[in-house]
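Apart from one protein chain that is not included, each protein chain of the complex appears where it belongs.
Entry: subunit A
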Amino acid sequence: MDKFYHSVRLQQDLCKGCINCIKRCPTSAIRVSNGKARITSKFCIDCGECIRICPHHAKVATYDHLDALKQYKYTVILPAPSLYAQFNNLDDTNIVLSALLMLGFDDVYEVSGAAELVSEESRNYIREHMDNWPYISTACPSVVRLIRVRFPNLLSHLLPVKPPVEVAAQLARKKAVKLTGYKPEEIGVFFLSPCPSKVTYSKTPLGVEKSEIDHVLAIKEIYPLMLPLMKEAQRSPKQLSISGKIGIGWGGSGGEASGLISDNYLAADGIENVIQVLEDLEDEKLPNLQFIELDACAGGCVGGVLTVENPYVAAVKLKKLRKYMPVSCNHLGDEPAENLYLTQDINYEPVFRLGNDLKSSILKMNQVERLCQKFPGLDCGSCGAPTCKALAEDIVRGEAKENDCIYLFRQDIHELSDEIAAITNSLLNGDGDGKAGIHMLQDYIHDFSSRMARLDPLTQKENEDDSTRPD
């Protein structure tokens, strides 16, 4: 599979070519050309910001649906802790878990249960590796992808423990095989996710060769199906819950960090805040911390684009739900600790480099600087790039033209019309060969109208559909 596979896509027919998404994208991965947005695969980290901002709903997340259940002899659903925060007045997670079984799954395995094992092993690992503090959480796939392309010096600080959902999938499959006697591939492991970056993770995980998650469903799609079933389940819910305060806490920002039972941590949420913390950490501006929890979405996982509840309301609901829970219900015992660790290194992908070697990088960087001085510096987005600097880089990469800048283009048109006026004047004064002058004028007017035509996207042929990227 493509190392830059993405679950965030563009629905070409809905895209109006406005510039909302290009401005919001934290890695400047989107351009608008010929009236349609285009996502550059290698820059995208699947954070979902463009889905959140697009007023025309042209940015979508791809995920699986319940019909995939038919492919398996036995199925297990793994609900994300953020799922519980979607319901009003929920005081027993067993109601939610029972409703999931009523949807057609054979078993349910809470991600929050596995999260408690991850918390315990993270505490051990961090305590034993003081020399490399602070450790950065690897639970949010968008943050890991961001570090992979932008913060090479921080890769060694990534906590090498698997994200809870991976551990949950691993344990759920093991349990199902033991219980049913089926082959591992006959068991379908489904994750009920708050965000598209987990879809990307399941297909092309970083840190493990292959994910144990077979399919990813969206909370926003399953939620309405669950409501009537929960009413029914409420009467006598099955006792299915396996997690306590620590596990459920992972659903919100700061939850993972508080599971480490230490005050010496920082938790940042929202992608722009995450970037700021990583920049400061890289410059060694942060005090000596043990751990840094980073969540791409505001509020943490409850803020994922595939959830339904307002993330701040969801955080309150999670807090109330956790209040009378035991601290933790899962402890490392049967599961060997080594099964909780990442098995592959996460390597730097220098996708933003301008040149292939130092000499060409210097040349291209100078070209970017010179272009930036030529541009107005308004970052208006009219060219389809988010900033003047981004346009300059596109030009240097050979992906755009100077005249894509509406201001340079306007200047060009002014110069052309001045030249036309000069020819007209000389013709009126009877200077030179009249016929040659008229031909010249004709050429200029032709040039003028063809340049003007470039301003109108409708006259251009449709761009190729980037949303048909191969899976």
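What we mean here is this: contacts are C-beta pairs under 8 Å (C-beta built on N, C-alpha and C of every residue); 3 or more make two chains touch, one makes a residue touch a chain; residues count from 1.
Just so we're on the same page, contacts and distances are computed from a predicted model.
> Which name from "Ferritin-like domain-containing protein", "ABC transporter permease", "ATP-binding protein" or "Tetratricopeptide repeat protein" does UniProt give the chain that's left off?
Hidden chain identified via UniProt as "ATP-binding protein".
> With the full complex in mind, choose from A:H57, A:R353 or A:H439 the residue touching the hidden chain.
Counting the whole complex, the residue in contact with the absent chain is A:R353.
> Among A:D91, A:E279, A:D345 or A:D431, single out the residue that touches the unshown chain.
Checking each option in A:D91, A:E279, A:D345 or A:D431, the one touching the absent chain turns out to be A:E279.
> Residues on subunit A that touch the omitted chain in the whole complex?
Interface with the chain not displayed, on the subunit A side: 150, 152-153, 279, 282-285, 287, 348, 350, 352-363, 365-367, 369, 393.
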